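Here's the structure, in structure tokens; my notes come after.
Left out: one protein chain. Kept in place: all the others.
Just so it is clear, A, B and C label the chains in written order, and each chain counts residues from 1 on its own.
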Amino acid sequence: MAFRFLTSGESHGKCLTAIIEGIPAGIPLKPDDIDKHLARRQQGYGRGDRMKIEQDRVLINSGVRHGMTTGAPVCFEIENKDWQNWQVTMSSQAVDINNPSISELITQKKITHVRPGHADLPGALKYNHQDIRNVLERSSARETAARVAVGALASTILGIFNIEIFSHVLRIGPVNVDSESLPVNYNIIREFAEKSELRCADYSASIAMKKAIDEAKEAGDSFGGLFEVVALGVPVGLGSYVHWDKRLDGLIAQAIMSIPGIKTVSIGLGKASSEIPGSKLHDEIYPKNDDSKDYQRKTNHSGGIEGGISNGNPIVLKGAMKPIPTLKKPLKSINLENGEEHIAHYERSDVCAVPAAGIVGESMLAIVLLQAFLEKFGGDSLEEIKVNYENYCNMYQKR
Amino acid sequence: MAFRFLTSGESHGKCLTAIIEGIPAGIPLKPDDIDKHLARRQQGYGRGDRMKIEQDRVLINSGVRHGMTTGAPVCFEIENKDWQNWQVTMSSQAVDINNPSISELITQKKITHVRPGHADLPGALKYNHQDIRNVLERSSARETAARVAVGALASTILGIFNIEIFSHVLRIGPVNVDSESLPVNYNIIREFAEKSELRCADYSASIAMKKAIDEAKEAGDSFGGLFEVVALGVPVGLGSYVHWDKRLDGLIAQAIMSIPGIKTVSIGLGKASSEIPGSKLHDEIYPKNDDSKDYQRKTNHSGGIEGGISNGNPIVLKGAMKPIPTLKKPLKSINLENGEEHIAHYERSDVCAVPAAGIVGESMLAIVLLQAFLEKFGGDSLEEIKVNYENYCNMYQKR
Amino acid sequence: MAFRFLTSGESHGKCLTAIIEGIPAGIPLKPDDIDKHLARRQQGYGRGDRMKIEQDRVLINSGVRHGMTTGAPVCFEIENKDWQNWQVTMSSQAVDINNPSISELITQKKITHVRPGHADLPGALKYNHQDIRNVLERSSARETAARVAVGALASTILGIFNIEIFSHVLRIGPVNVDSESLPVNYNIIREFAEKSELRCADYSASIAMKKAIDEAKEAGDSFGGLFEVVALGVPVGLGSYVHWDKRLDGLIAQAIMSIPGIKTVSIGLGKASSEIPGSKLHDEIYPKNDDSKDYQRKTNHSGGIEGGISNGNPIVLKGAMKPIPTLKKPLKSINLENGEEHIAHYERSDVCAVPAAGIVGESMLAIVLLQAFLEKFGGDSLEEIKVNYENYCNMYQKR
Partner (left out) sequence: MAFRFLTSGESHGKCLTAIIEGIPAGIPLKPDDIDKHLARRQQGYGRGDRMKIEQDRVLINSGVRHGMTTGAPVCFEIENKDWQNWQVTMSSQAVDINNPSISELITQKKITHVRPGHADLPGALKYNHQDIRNVLERSSARETAARVAVGALASTILGIFNIEIFSHVLRIGPVNVDSESLPVNYNIIREFAEKSELRCADYSASIAMKKAIDEAKEAGDSFGGLFEVVALGVPVGLGSYVHWDKRLDGLIAQAIMSIPGIKTVSIGLGKASSEIPGSKLHDEIYPKNDDSKDYQRKTNHSGGIEGGISNGNPIVLKGAMKPIPTLKKPLKSINLENGEEHIAHYERSDVCAVPAAGIVGESMLAIVLLQAFLEKFGGDSLEEIKVNYENYCNMYQKR
């Protein structure tokens, strides 16, 4: 594995942390490269109040010196702004349960009414927990902030090689964008999405989406939806067909499906590919133009991946997200302490997090692409990688 | 990783091989446990003539003694029955190109007219190949026979713990099964599918599917479709939410998306989950009945996975397969030797391989589940694993 | 891999961090379990002044709640006490080099006179660094404090299963312990070593060792030496012969050789095993006694490992450490800026760190053993692992 990373941290713990090992030396990196993506993750119509509290900022604790990576492991820390209110509940050390106020707080924060749709019940059975808080603090989507920090680092490096990744929202609950009304040019979609509260490039759809979210909120309900992630500028030849676990599409599918709430991942035309005959689907190949350096396609139904390898076209994927399972109007469930019926626990939550999931999707795609990129091009410093990259591009473009 | 495996072999090479390391000792295993799944992979209306030639059989070259695994790496070999016709073309050793008949054969078998939709073009550019045969021999779906052998081993072990996996076809090209007409009981679906030439549990749909395949064949075209894979008897607690790359849904998504031609993977209700509100989606939880050992659900919209962990319900996934890109009525493409326009290469191929993809899907799911199973239960011999497994089941069922 | 971890941090950076993923739930853990080993690493006659400054303490940032692991990734942070003096030199962000005082500081702390024996020269060439500080801050043995924190966690878990690990010093430079004078009982060796400033169980040797260190210090020189690490209570069956990379001896060798300065790793009698005939070496096997649960050995020349698997006897290894390469009386070297001759850089350093290396050795052994232990016994909570462990012990002891 070219680079690897681990994340840690609980939803209401002291901080999230990520260590990233295998980042080459000589990459310019400043906190804002990370913070801007952390902020993008926190936005989106339908988020809960917590987003206002948090305003995540990264601390770069190691691996970067004077604005440049050194090759040493990079450590990111994101403090939880709300930590002071949770120091007792989430203390790593034993607390004095003989102290009545502490004891009361602990009891009050204990959760035993498992929420359907979350890790609560299977998590408690797997790890033998009595207090569901021991599960949900880590199974919470708060953890994705750490992934976004890692993904921002990956995007920064990919950006040096003109690989750009963005996401936009295609549906919230039942409200679809009108695909006819979407701009054809990816850069315009990107621009529109960045300006939209819902990361949606279709303005009139976004109005209907907000309305749906408002109604769900009113009803104590929640909505999922559909997002698309696009990577522009990916060179031919990332991933491989030679072994199943090297296929770029498989790696992308894992990365996207691992985002909390995602139930479907598709690449290119996705399911529609399976409905039309081969003669209408596959992206025919045309000779290079005078001014191009590569073979041409007039379509990109494959979503930029053929045989598990990037083919030089934009990589296009979609993720479908289920509605958030924490509902103000709670579902039927049980009390884990006695096994009896009880409605599910409710804890402050979003009504809709699809735009944020799209940002996490960008991050996961950036991570997968940087992995494949560094594996293909090797090198320990930016200078070395640049020459290797150009060498390869020249090799295949001259053919 | 609890167990790991590597596969090798080319479509027209001497043999496919798989080495599987990490299989516990004491598992009863006979060739037929593998062969029956190899045969299931080769069936299906719409397959090419090659399936009649092959009739794959496994040779167990190591790791099994007197019908029992020993803990040593297991080696499976599947000979290519057609090898004698390809010995020169696919020779591992240099051939005498001064010999005119050899030279002519080599030239004749060289491929430079890349096929859109396959690994041909990106594979040639990545690995710097001039002859696309060096790509397609490995990127061919023939490689999935080795995966099915590994998956059959995994299924055999899972079967000891009453975990059963099966697949069936839900659509071929535009022809859907009528979901209303599908049996409710999974065992009946399984039984119907096993009897169907298309692995389809809806008899009248299967007639329409065959017609669609016949028409595509007539037109030199091809069709993809949709299959479902179901695992029954999976215990609570495989996979985890604690780190993104341990989530069972992510691992399943990679495994399924890595099957050649798959463009969409979904779990449970999949995309439909993202269209309805949370209050209608999540699987409510009910107390244990007297005669049950676990909490109850009346629905399984989640497809058996919550928070990245198995929740004790059937694991249900779908894979959408694009049509096979090798077309008798070939697509527009180029000649890689001179970059000029040329129609794509055609080599004997299937018209539709969705039923086979479903079998590969079973295998990939079995592999992922056995990985998670062995990680959770540890142990080096079947006896040891059995006690660990029962110990855990007792622990959580007594709660 | 049952559990995995990454560490980050520079010698004079803000902090060291470790994330450990894969730790079961339900393990009691308090900061002192870690701090006591951090303190043991910092002691030892011959250490530099820095050890007095540091007094490392762990912050447990995640994965532990109310004194108990939750199954979520554990994050340890060790702040550098000296950080305030290095904030500019080691700033992760760009500094204002137009500010003369900053510019002067940066220039002053830049290092170009590479030190033979360190990573300085190969590290600078590999990562394309001009300032050796970008290498040495991470190649410094300060990094081993993070490993000791991880090892302390591993030891805490192993301790629950009565697996105890300790180290002692056998030689400093040319001064050996008198092997005849060493106690026969490992617990007494351990007790003596814990009380010794040099972690040496032979009191009179330790006096001569101190004298050698004093003389080296006086001469601006340094000394290495030899340490032994012993693990008591390891069950039969960790590691395996079935694949080369599962052998416990190989995994131990990597872990010990990876400690900065180690040039030789040996197990059991080590090199002496290769000098005597087989008939005098191998540890003969005797029937179980009435009061024992296992087969008996009267010798342990193998150091507790046969065929790459633990055999139930104490695991015994030795590591030989070269002298520290940073010398007050510097070696001949070059200036990397112009390639010309220049004596090597000197920065505050220890004269001898063998006792500390022994503590790091304990940690690395604990990490390897916990890996193998968790792989063999599986389980996600302490309760589950305990039953699996007892199940296995009963199985093989009844035979």
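Following the convention adopted for this analysis, a residue touches a chain if its C-beta (ideal position, glycine included) is under 8 Å from a C-beta of that chain, and two chains touch if they have at least 3 such contacts.
What you see is a predicted model, and the numbers here were worked out from it, not measured in a lab.
Contact with the chain not shown here comes from a single listed residue; of C:14, C:37, C:65 or C:138, that residue is C:138. Contact with the chain not shown here comes from a single listed residue; of B:90, B:208 or B:343, that residue is B:90.
Residues of subunit B that touch the chain left out of view are 4-10, 13-19, 21, 24-26, 30-31, 60-67, 70-75, 77, 90-95, 106, 126-129, 133-135, 137-138, 380-381, 383-384. Within the complete assembly, residues 1-2, 21, 71-73, 237, 240, 242-243, 374-380, 383-384, 387-388, 391-392, 395 of subunit A touch the chain that is not shown. Touching residues on subunit C toward the chain that is not drawn are 6-7, 114-123, 125-126, 128, 135, 138-139, 143, 147, 171, 173-174, 216, 219-226, 236-237, 240-245, 247, 249-260, 262-271, 273-279, 281-288, 295, 297, 302-303, 306-312, 320-325, 327, 329, 331-334, 336, 339-341, 364, 376, 395-396, 399.
Here, only the chains that are shown with their structure count from here on.
Chain centre most remote from that of subunit C: B (centre = mean of CA atoms). The two sequence copies subunit A and subunit B touch through a face in which the numbers common to both exceed half of the numbers used overall. Subunit A and subunit C have CA centres that are 37 Å apart.
Distance between subunit B and subunit C, defined via averaged C-alpha coordinates, is recorded as 45 Å. Within subunit C, the positions touching two or more other chains are listed as 21, 71-73, 380, 383-384.
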